[in-house]
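A selection of the complex's chains, in situ.
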Amino acid sequence: MILILRPDITDDQLVVVEDRLESLGVHVHRARGAERTVLTLDGDEELLRSAQLEALSGVERLVATQKPYKLASRDYREERTTIPVGRAVVGGRRVVVMAGPCSVESRAQCFTIGEAVARAGATVFRGGAFKPRTSPYSFQGLGQEGLEILAEVRDRTGLAVITEVMDTRDVALVCEYADILQIGARNIQNFSLLNEVGKARKPVFLKRGMMTTISELLMSAEYVMANGNEQVMLCERGIRSFDTTLRNTLDLSAVPVLQGLTHLPVIVDPSHGVGDWRFVAPMARAAVAAGADGLMIEVHNTPETAFSDGKQSLLPKRFAASMAEMRKVARAIGRTL
Amino acid sequence: MILILRPDITDDQLVVVEDRLESLGVHVHRARGAERTVLTLDGDEELLRSAQLEALSGVERLVATQKPYKLASRDYREERTTIPVGRAVVGGRRVVVMAGPCSVESRAQCFTIGEAVARAGATVFRGGAFKPRTSPYSFQGLGQEGLEILAEVRDRTGLAVITEVMDTRDVALVCEYADILQIGARNIQNFSLLNEVGKARKPVFLKRGMMTTISELLMSAEYVMANGNEQVMLCERGIRSFDTTLRNTLDLSAVPVLQGLTHLPVIVDPSHGVGDWRFVAPMARAAVAAGADGLMIEVHNTPETAFSDGKQSLLPKRFAASMAEMRKVARAIGRTL
């Protein structure tokens, strides 16, 4: 940590600052420049972060030199984390594709889509049983019945299953059925929920929120990991910007940036990222080229009667074509898919 | 609802669209212009919103003519909602001030601050017992002990008490102690939690998220109200913009905009809005001038040793001076404080 003092700090104020640092057990290196004094602090970073030093008179600001996350950092683990899920391994050389409908609507729908995406090469099936909807009057998901359908899809197709959990009270139930626990974008700073899935024994898939910085996303991963669950995947799914041409702004630079900061696998969801099926395929190719470890893509056999997100869902045949394209790009950069 | 068709829609596609609308029980008015056809739809707006009409071939877009919220709308209730809380009434001519520390730290701290803010004219005491912290290693709040301290502050000072609830499992507990249930900015789209506080019999205070639109904030209020709890207050506390000079960008225009759309009271939290005590007083004055029904302000007797948010907390004497300023502005616009 570095503490930058104000040019006009008084001697009395400086004494108060130094006494406070001493009481925190910090070793201080003082560099007195021509215009101002800067203190380099050796001590417990976490303690210093919480110590409200910027509220002291004469202090201009505190500059962190360490990342606020530890377990999620590449300093904690140099090699990349790999997470086995069904017959796939997330985080390895092979790019993993997770596909399926936005909502679990019925057995028939899920079986049809599940078989189609498995045939095209996906290894994980996605589908929402608990749906976070902006309106209380929209379809809220089939709940436990949806979870049962997902388990049946796994039995029939061999696909692993990922589904969202929204409530701390549902974590145990969802764990009974799902292979991966998804935390939605709107719950990415629901710390109670992060603590709860951190205690679960299933991999956790964290969707970056519309307003979540890279650092905040890693802190949310840290919450899960600090509870003992180190099987965490991060997902870029579009952030909110000033431009409303598309539903969101897909931030693909998050892929190499995150891979530089953390050992955790990074997935991209182009469906939510663009919100319009016409742009899913080019952004899926781009995500692979940027180095994503996986893709999450919405697929529906009858988008125009879907319960949700019809506009951004690919038809099964378009999904298969997109898979073929992505496979070529993966090969071009030395990976498989 | 208005459905704008693409200029190149085929007759076959148009038949599919009209069949679909008929199956939804919609009465259609067709306006065929020179370049394109527009359909005006009379039917269940909620059904139309969910019907994925934009996924149909030949459809360009759906334009909503009604607000997606009903109970929160001024169409539902013309007169402004007033919410009695302790000896205050939120939503009336008198501007209500809620003040106190970010976190409940100890009995002594809360008693000192509570007495100071009561003396200065606040009528509600704020303090967090459950704290949503970005880092799992930061102070997470005193929990139930904090709630007990809050109740004691109420007993000693006569102030009503507002505190945050973060977990569906804690709602019943917090209801035992608090007069107002606060939903934090990061949980504003935690729909499970909104449903749960919607079933509670205590007023709910919704903090707008850092990237929540005005319409989304009202939809979150709708969740609470649809569960039977119509005692909802809305709070602007700063949004996230590109400019990082301050912690957030306080969107004061939300005050008149919300008052035009909803009958619910609108509160402003300048402390989080600016994140720096030096700018709290001018923004508090501005909030009153803009017509806010209340203010939430962080006050701490020793900001430099606070457990959280020290930098943005006012000292009690500065809070008292700010109250005097706000009172003059309130009077200038025909209100009291």
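Lettered A and B in written order, each chain numbered from 1.
Everything that follows uses one rule, which is that a residue touches a chain if its C-beta (ideal position, glycine included) is under 8 Å from a C-beta of that chain, and two chains touch if they have at least 3 such contacts.
Worth saying up front: this structure is predicted, and the values here are computed from it rather than measured.
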item: Total copies in the full complex, given that 2 are placed here; value: 4
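The criterion applied here is as follows: only the chains that are shown with their structure count from here on.
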item: Chain A-chain B separation of Cα centroids, rounded to whole Å; value: 26
item: Contacting residues of chain B [partner chain A, same complex]; value: 20, 46, 49-50, 52-56, 68, 132-139, 166-169, 186-187, 189-193, 195, 209-211, 216, 219, 222-223, 226-227, 240, 303-308, 310-311, 313
